[in-house]
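To start, I am sharing the structure in question, which I have written as structure tokens.
Heads up, one of the protein chains got dropped from this complex, but the rest are sitting where they should.
Now for subunit A:
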Amino acid sequence: MKRIGIDVGGTFTDVVLIDDGPGRIWFTKVATTPQDPARGALEGIRKIVSQAGADYAEIARIGHGTTIATNLIVEGKGARTALLTTKGFRDILEIRRVSRHDRADLYDLFFRNPAPLVPRRLRLEVDERIAFDGEVLQPLDPAQFQDLGAVLKEAGVEAVAICLLHAHVNPAHEQAVAAFLQKALPDVFVTSSSDVNPEMYEYERTSTTVINGMIGPKCKRYIATFEQEVGRLGIDGEVLFMQSNGGLAGAPLVMDRPVTLLESGPAGGVTAAVKLCRRIGVENAITGDMGGTTFDVSMIHAGRPQLRTSTVLQTVTVRTPTIDIESIGAGGGSIARIDEAGGVRIGPDSAGAVPGPVCYGRGGTDPTITDCNLILGYIDPDGFMDGELELDIAAARRAVDVHLARPLGVSIEEAARIVRSIGSSLMAQAIRLLTVERGFDPRDFAYIPFGGGGPVHAIEIADELDIDHVIVPNLPGLLSAFGMLIADQTYDLQQPVLANLDELTPARLQALMADLKRKADDALAAGGEGWSGAVARYSADCRYAGQAETLSVDIDPAADVTMDTIASGFAVEHQRHWNFTRKTAPVTLVNLRLQVTLPTVLNIPAQASGAGDEVKPFRHRAVVIGGERQEIACYRREALGAGTTIAGPGIIEERSSSLVFTKDWTASLDGEGNIHVKRNP
């Protein structure tokens, strides 16, 4: 069966085609076309199909990771959106939680406060009120609907977000307003908070719904166009979109809730890593994706990606299940400089893809992490991007000399080494924060680096964190596109409960779970799927009464679910996270969640060639390790066979990346061709 994965990046779009019959894989790169995003993606499809000599009719699935949703917000190009709120509350979106936003330095009198997503003149109030328990305190006045419709029409909005107080408990008013507007304004994208994010806390629910509205019209159009154009090529296989939760979903399920696409791009790589872990029997792993401007970290525990229920985009809270990815400004293009008191600083500003690092020779003048890695020998000047881009090491040395080495009074190599080490330490710290904040110890995890730069810092990061096992997957630069193709289909559903466990009964819980399952039936049917082969996973967000943050506890629907099992599951989680429990405090069940998964079955073609009995380095290359220049043996990855073992120090080079491992490590290839680098006992 032939399947295509497409990952749209900032500069390039990666495309992968796998034919799991004969076990073959093709990949290509095309330019991303931000003005008309579908064009680049379709170009990629045409190119890869022709490269593989395939027939369009043979393509059974296209998995598409898209940055369209994120870009609309980041670039401020969202639709002209109006917000309808309960009377007296139109400023919730602007007031937020009154405190300064998460990015503001609290000593900064000049901090930038982004303008509210919807200008005040487009925030309208509805005469109505529902109490916290769902009781209607003031009924809707249908006479007001006409006026609202007229104002919205006059304002020429493209989308309307509706978020009324306590609508997660009683959505009737939102539904009535939405139904009216859908009829009165058929061309406008209408979205309600009780559909998008039925969950307590009005600011977060409002901002999530407004974001959904702002990206709605364009995402909907993009999804429709993309499907249509793919069909026009002669592909009648399924077209699926990568969601923030790491699962794929068909157009009918994401069209009205494009907010689930916001982290579509970054989710692909992590999802591919999850699948890799399952295939090779690794339970716990940390992933590190080093790109041009950022280093993105995520965590796989017990074979599953860690999800979070809310995320912050441009200081705005968005609540939707998202693969838990932390990002820091330490990518290959991050600029190193000396501050006024002689300290070395990296990022957050980056040379990005244009002009890029100094060594790219595209006009960059500030030394970057990539320039330093090149000087030290961690990047091969000749083999970069298969030799498509020649790296100018002399220019990199000059930039490091002028901006770093001279001011510091050290050699060029020493200055580069300082930058590389600080960079590695920042990345290690990001990993530590991610794991420790969630109650884990990084030493219990393997490390999976990917992205072109990932392997370049992998061993130093593992050393810093006392991690013993590094796994460099096949085609690390393409892992994300690979993820688009092998991810499962997943749907997330949620239901507010807001009751203490001691007030609930197993029967009531079963009834709530059955409600969720019915909603899932509808979602599956909308996607043209059934339950055959589907896996349902229930979980409960719980907290001690009085707390705000919840922890998620799995519920096994097959087992006898009692409130005690949920309570003890919660206690275990709480102990792990925070080192204490409260034996007498009531536990509140806040939300019930259901994730339905339709697994993707695919045989992964092995990338290792031949038998790996004898390996010889194809050359030696100088690398600065720990302040010392050493001649290290280089191997070509594509020449290594399954079972090959190489004792460190060594370099394994491949298209667009290279891995340097020191004498304390030994590398070996598994049957798929993944490189396992293990610390010597």
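Couple of notes before you dig in:
By definition in this document, a contact is a pair of C-beta atoms (placed from the backbone, for glycine too) under 8 Å apart; a residue touches a chain by one contact, two chains touch by 3 or more; residues count from 1.
We take it that contacts and distances are computed from a predicted model.
Candidate names were "ABC transporter permease", "Spermidine/putrescine transport system ATP-binding protein", "MbtH protein" or "Hydantoinase B/oxoprolinase family protein", and the UniProt protein name of the unshown chain is "Hydantoinase B/oxoprolinase family protein".
From the set A:Ala143, A:Ala507, A:Ala548 or A:Val601, the residue in touch with the chain omitted from the display is A:Ala548, counting the whole complex. Considering A:Leu433, A:Val535 or A:Val572, the position touching the chain not shown turns out to be A:Leu433 (whole complex).
Of the candidate positions A:Glu75, A:Asp339 or A:Glu628, contact with the unshown chain belongs to A:Asp339.
Subunit A residues in contact with the hidden partner, per the touch definition given at the top, are 87-92, 94-100, 105-110, 112-113, 119-121, 131-132, 137, 165-166, 200-204, 339-341, 343-344, 408, 417-418, 421-422, 425-426, 429, 432-433, 436-437, 498-500, 503, 544-549, 574, 577-580, 582, 585-586.
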